[in-house]
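Working notes, structure below.
Chains shown are a subset, placed as in the full complex.
So that you can tell them apart, the chains are marked A and B in the order they are listed, and the count of residues begins at 1 in each.
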Amino acid sequence: MLGFKKKSSHKVGLPPGSFHYIGSHRTEPVNISTFRYGHNFFEEKNNLSLDEALIELPHGQFLWVNFIGIHEIVSVERICNFYNIHPLTIEDILSTEQRPKLEENEDYIYLVVKMLEFQESSRKFHVEQVSMILGKNMVISFQEKEGDTFDAVRNRLRSGKGRIQKAGSDYLLYTLVDTIIDNYFILLEKMGDVIEEVEEDLLLGPGESTLTQLYNLKRDTVVLRRSIWPLREVVHKLERDDMKLIKKETRLYLRDVYDHTIRIIETIENFRDMLSSMVDLYQSTLSNRMNVVMKVLTIISTIFIPLTFIAGIYGMNFEYMPELGWKYGYLGVWIIMITVVFIMLFFFRKKKWI
Amino acid sequence: MLGFKKKSSHKVGLPPGSFHYIGSHRTEPVNISTFRYGHNFFEEKNNLSLDEALIELPHGQFLWVNFIGIHEIVSVERICNFYNIHPLTIEDILSTEQRPKLEENEDYIYLVVKMLEFQESSRKFHVEQVSMILGKNMVISFQEKEGDTFDAVRNRLRSGKGRIQKAGSDYLLYTLVDTIIDNYFILLEKMGDVIEEVEEDLLLGPGESTLTQLYNLKRDTVVLRRSIWPLREVVHKLERDDMKLIKKETRLYLRDVYDHTIRIIETIENFRDMLSSMVDLYQSTLSNRMNVVMKVLTIISTIFIPLTFIAGIYGMNFEYMPELGWKYGYLGVWIIMITVVFIMLFFFRKKKWI
């Protein structure tokens, strides 16, 4: 979950250029789709064989190749070689532990982002890596496994409405990145809900599990930050730098994505702030409770221990104990005891314990 | 309250340019006012229909359109289109979760700030988003709901005194931003009062509710910071950058606003510092109290437990217990007990417990 579990150590010492898949073990078959589109033109093909995906693109058309299943090294390698992708980029595509980054190469831009999913059942995040390559008139995206995040994009392409079909590949790349980042909001909302639940628990009175929940939430924010912080720089580069593959019109949209990224980062920082306040609150609540418990114990003990002592005195079996014979001895002891109790209560009230 | 509750996820996957209102549900009708003014000229119109608000401005006049009720998407869209506002800006106007920001477009400057109100009843902040567009000779402001913050500006316009009527639209924008930021001072004063109250409680002896109050104050500063920190950059940009829509004379006034913003941010940081000191103080006070409670318990127990033991000894029913028959046995036991008590007290005093 934290990235250091994926045994990237298997690759140590190998020369660059010998490709290895680093990630969870998978056996699903590869699924390649292509979307060719242009002015008044749209063609979608699914479940292609590898050879069908290697397309020479006519002028004026745009291509999106969506490749699912990067555990099939050979297919990734072939498709990348066909489109002239540098071996180091191929290596990065295959290694699912990349941190989000943007690399500008001679002919293409290489982009890595993280897709996050919150699994309700296990209350854990699932992190998937998506690599995207923006070439001239084309985008290739590499996913680890099937998912429905890009469905909205597909539908917009199919419908042919909006800018998406007319604008170039850079706009498509923007759409994909925007979709992924918009998904973070859903995630943050779910996480926000969980945090508010825990907060309510905390204010009403924390139970056994509150501590573990708080700890897990804190861990989650660590994972989230790791995935999202570098994104800031990535989107910033996309928007700012004079990249020749990104048109000026698209840059305006990317500025919008950048704003979203900042907002997401701020929300995570807020979560962190709140969670650490909540841990403080938890600690103080515990101390508070301890105080109450101690006070009760002290009051009870302090009242009864002297009384028991007095009773103990007159339980002694000495032959010469004059008080035992007195007529009002027993009554006197009661009076003494009640006096002691009242003095105690007065003392406690002065100390503001009761 | 923290921004992640407004379900911005409803918009995920939609193309940019399809407008959606994101914010609290509202049903109040839209309220549009226009203020046209210039050299020796002032005209105010309220409760306009949408069409009346679309004004072709004669040369030498200035216009302020105040639009209340951005939940009516269609009206916002039409007015924006009339004045050539970019679709992405319209989207931002409609989404009330923006962080304060400044965008310089070709023909206009787009500005988002947050209006904060402290609701005495619920002791909570109400956050309202205000979008402002500074065009050539005109300002359009978009509010979520009716409020009286801008009344002072309206009055100054009506009275025709001061620079406001003669100076251009950039000066009006400055006036609006200044008014909003000056309002923060009221808020901070109220919050400062609450903090001082809690502090006094804390120094006198914290009660049950002090902890929750501290926690809520801490949360409030988180919300405040989120709304105000980005403002620094916004006002800085307005003042510094060579924006062609801002005249040089106005820049001097904006520098003043910038100073105010810095002061507000510093005050919030001070609040944060003080609150975390107060949490420390709370914790220490609790520990202190616990110590006092424990000391009392220990003193009482340590004195009476041995005494009770001695009494217990002579409460035993052995047939052959010589002490029981001694004439001064009872007296002797009392002497032993009193001696024990004095030794104890001496020990406690040495330990500085009493």
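FYI, contacts are C-beta pairs under 8 Å (C-beta built on N, C-alpha and C of every residue); 3 or more make two chains touch, one makes a residue touch a chain.
What you see is a predicted model, and the numbers here were worked out from it, not measured in a lab.
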Full complex, copies of the single sequence (shown: 2): 5
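Assume only the chains that are shown with their structure count from here on.
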Gap in Å, rounded to a whole number, between the CA centres of subunit B and subunit A: 26
Complex interface listing, subunit A residues touching subunit B: 151-153, 156, 161-164, 175, 178-179, 182-183, 185-186, 188-189, 192, 203, 252-253, 255-256, 259, 262-263, 266-267, 270, 273-274, 277, 280-281, 283-285, 287-288, 290-291, 294-295, 297-298, 301-302, 305-306, 308-309, 312-313, 315-321, 351-353
In the complex with subunit A, residue positions of subunit B that touch it: 2-5, 7-9, 11-18, 86, 88, 91-92, 97-99, 101, 103, 205, 211-212, 215, 218-219, 222, 226, 279, 282-283, 286-287, 289-290, 292-294, 296-297, 300-301, 304-305, 307-308, 311-312, 314-317, 321, 323-325, 327-330, 333
